[in-house]
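A single structure is presented below for examination.
Only one protein chain is missing; all other protein chains are in place.
All chains are identified by letter, namely A and B, in their written order; residue positions are counted from 1 within each chain.
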Amino acid sequence: MLPSLGYGILVITLLVIIYSVAVAIYGEVKKSAAMVESARRAMLLALPLITAASAILIYLLVNDRYEVEYVWSVTNRSMPMYLKITAWWGGQPGSLLFWSFLLSTFTSAVTLRKWDRDRELLPWVLVVTGVTLAFFISLNVFFENPFKLVPAGVSIPLDGRGLNPLLRHPGMIIHPPAQYLGFVAFTIPFAFAIASLITGRTDDRWIRITRRWTLWAWLFLSLGLVLGMRWAYDVLGWGGYWGWDPVEIAALMPWLTGTAFLHSVMIQEKRGMLKHWNMILIILTFDLVIFGTFLTRSGVLSSVHAFAQSEIGPLFFTFIGFIFFASFGLLTKRWADLKAETEMKSMLSKEALFLLNNLLFLSLLVISFWGVIFPLLSELFTGSKVSVGPPFYERATGPIWGALMLLMGVAPLSAWGISTFKTLGRSIWKPALASLIAPIWAISVGITNWVALIGFTLIGLVIAVTIREFWRGASARSRKSGENFFTELQKLIKRDRRRYGGYIIHISMVLMGIGIIGIELFQSDTQQHLGIGDQVELAGYTVQYDRLDQFRHEDGRFITRGEMSLSKDGKYLGTLAPRFDLYPDGQPMTIPAVRSTLVDDVYIILVNWEGITAESTPFKVYHNPLVKWVWIGGYVFIAGIIIAAWKDEEKEKI
Amino acid sequence: MTENTPDENTAPNRGMPLWVQITVWTVLIALLVVVFMGLQRAKEGNVQAGAETGEFDFTMPLFEGYEHEGEQEISLTDLRGKIVVLNFWASWCVTCKDEAVELEEAWRFYQPEGEVVFIGVDYVDTEPEARGYLETYDITYPNGPDMGTRISQAFRIQGVPETYFLDRDGVVQHVQLGPFRSTEQILNIVNSLLAE
Partner (left out) sequence: MKKFNILLLLIILLSLFSIGTVAAQGGTDEISDDEVNAIASQLFCPVCENTPLDVCETQACKQWRELIRLKLSEGSTEAEIKEYFVANYGARVLSEPPREGFSLLVYFVPPAIILAGIVILFRAFKQWQVNDDDEADAPTAEAPLDGAQASPTSTSGTNDPKDDDYLARFEEQLRKKD
């Protein structure tokens, strides 16, 4: 009963959305405000409907209703409650429903805003978001029904298959939602952009309206990526956090254009330039979101992350074709109307540097896109399969990340309109000098890797320049007003949250850069077979193998647990217990033991696939310098975005 | 703000340059075509009954100790006129072991007459392990490694074990995915092909 109800609600939702889109178009054509209002209300109705359908699905998941195929495939009785709820997005049908749910909340939020100033945009925003929402719900309704029952005649299974052990982790609670939120949220700026194109409005109203949406979308997209990295580090057991896997790249690509867009709209706001380019960027971002989603779900590309083979390919393909053609077609039509107010006085002005930023991000995009699609091309045109792996991406993108860091250090000092070598030089020589502390210190502790030295110098530069920006403003104000420095600092930030929040985000990026340089350039590892009492030495640490326990957990897992004591220079630092769990259905899971400090991580795993006995237990020990800074950078990033997105003191009437 | 301000750039507003339009449309269409082909290929699955193998021009080297008509290699095209049983396996494949004995038995049944050829294609395996497997099950029909996975790619196998039955004209007549249940099952299929 309940599953059919769930499916029925989905069908009704689809019809409601189709109604909304159709009536919005018709109402706009017939200039009927009443019809457009009806369309708006219909779109609003979609949210409670999808919420109801989702609630039903969660109920079925939590109550072990294995007559529903999806419930069987992603849960089992031994899973804790929180995992059963997250199983909502644990498989293809459920995660598509989750996507629709998130999109619907955003669409409803947009529908509820005050439309007085922008009445003409409303119908088209409804149409764009409605078509996208209708597409995703169609995937559920026609191909991947989450409420589908096990075939008639087959008896209801007594227990479910359960979530892939790799997904049974707190990361499952936050990483997919953050990632999907990022993807979905970009639909809104895109919808407004398209609405502008359709209605022929050539100003930057759409950018102002969606400024905060874009910021939040970008926040979630970035957060999704960082959480994904953290989860991989915690769970995958290969001491790494990013593998340049196609699914990872699919999430990275919209982030690249999204970051370019974030910067580029500032140019449009300040100088009225680049209207065409901003349109291109937001269209690219949205198209990449959809394309990336398609790549990871259709089976076209092979990946460790990919969902199972599915029927949704063709419909997805049609939708992609449609949005490519429609968005680009519209842009071509309106190209001449987007007035060019362009003047570029100086190649070192802020506009010019922002454009350089865009060039760099798009170069990263080109490399990622080509790399991800190349195996497919190779197989289609030559019949031979090739792999494009980390060495390709790292070598190609490394220098570009470095150039971006240099830009982060220089651009804040440049001015809108004019900057010359002289003016920049005057502002930068002190921070540049200060940044030399970094390589000097690095050399003094024995680092000779020149890539690391350059990287640390650039990081030092960005930090020095950014701190200087805060300092300069706050100290000038405090000298003038007589109030103390910190009060003025707070006031300063409040006056221009976007700028200073942005600066904090830059700092967070280079903090992450510290961690990335540490682990990429200085990681060391060793794999050895140890008997009880044996020791391993790595990077000055000594790991001693103390004991091995093998036992069956009450939930059916067979657990192998090793205990090691960690010491350095004779000083005992702690006990680490790496584990290997074998689930009742045969799925294995390696759980690393990690000791993490600001300086480095010691990361130990049981190499379960080489055979474990007490006399000869294979261990792999990783030494990951500075990797904690990646996560610290993540926290600073969140703080920076919240500051940047918070409403400024003087209210803008949007 | 939609009014012009006086100091705005008044360069004439042209449409999008033609070369840009052509480039972008070409790239978009090319991308869609590639993706479409990729989708087709992903759905394809393994080679089905009725497929011609005329173009599968491969010569497979045989493991030491195996030979076919005096040669250390075997070529599909040379086998026209005979029934071919092409079996994909690997030493690390658990279910392959379930049919190893049956395949050998069937081979020995047909070998004297020389009308049927059994070929074992070892899929991404290591030679020592492969030879160990062959010895364990005392397999005598020609076996060799699938160098560069060319043969398995030609047949688009989805896993191991898979067995393809080709008639005298080299056309795939029957595909068995997964292990055989019994030697009788193999014999039935081959007999029906011999009867044609």
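One rule holds for everything that comes next: contacts are C-beta pairs under 8 Å (C-beta built on N, C-alpha and C of every residue); 3 or more make two chains touch, one makes a residue touch a chain.
What you are looking at is a predicted structure, and each value in this text was computed from that prediction instead of being measured.
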item: Touching residue (missing chain; options A:13, A:427, A:542 or A:560); value: A:427
item: Full-complex contact with the absent chain, from A:27, A:473 or A:513; value: A:473
item: Listed residues A:345, A:547, A:568 or A:647, member touching the removed chain; value: A:345
item: Among A:157, A:314, A:402 or A:588, the residue in touch with the chain that has been omitted; value: A:588
item: Identified contact with the non-displayed chain, of A:8, A:200, A:389 or A:556; value: A:389
item: Touching residues (missing chain, whole complex) on chain B; value: 7, 9, 11, 90-92, 124-126, 128-129, 145, 147-150, 153
item: Footprint left on chain A by the chain that the document does not show; value: 236-238, 243, 245-246, 269-270, 302-304, 306, 342-345, 347, 349, 352, 355-356, 359, 362-363, 366-367, 370-371, 374-375, 377-378, 381-382, 384-392, 396, 413-420, 422-424, 426-427, 430, 472-473, 476-477, 479-480, 495-496, 525-529, 588, 608-610, 618, 652
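Here, only the chains that are shown with their structure count from here on.
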item: Averaged-CA centre spacing for the pair chain B and chain A, given as whole angstrom; value: 38
item: Chain A-touching residues of chain B, taken from the complex the two chains share; value: 1-2, 4, 8-9, 11, 13-16, 21, 24-25, 28, 31-32, 34-39, 41-43, 148-149, 153
item: In the complex, chain A residues that touch chain B; value: 201-203, 272, 294, 298-301, 309, 313-314, 317, 320-321, 324-325, 328, 331-332, 335-343, 373, 376-377, 379-380, 383-385
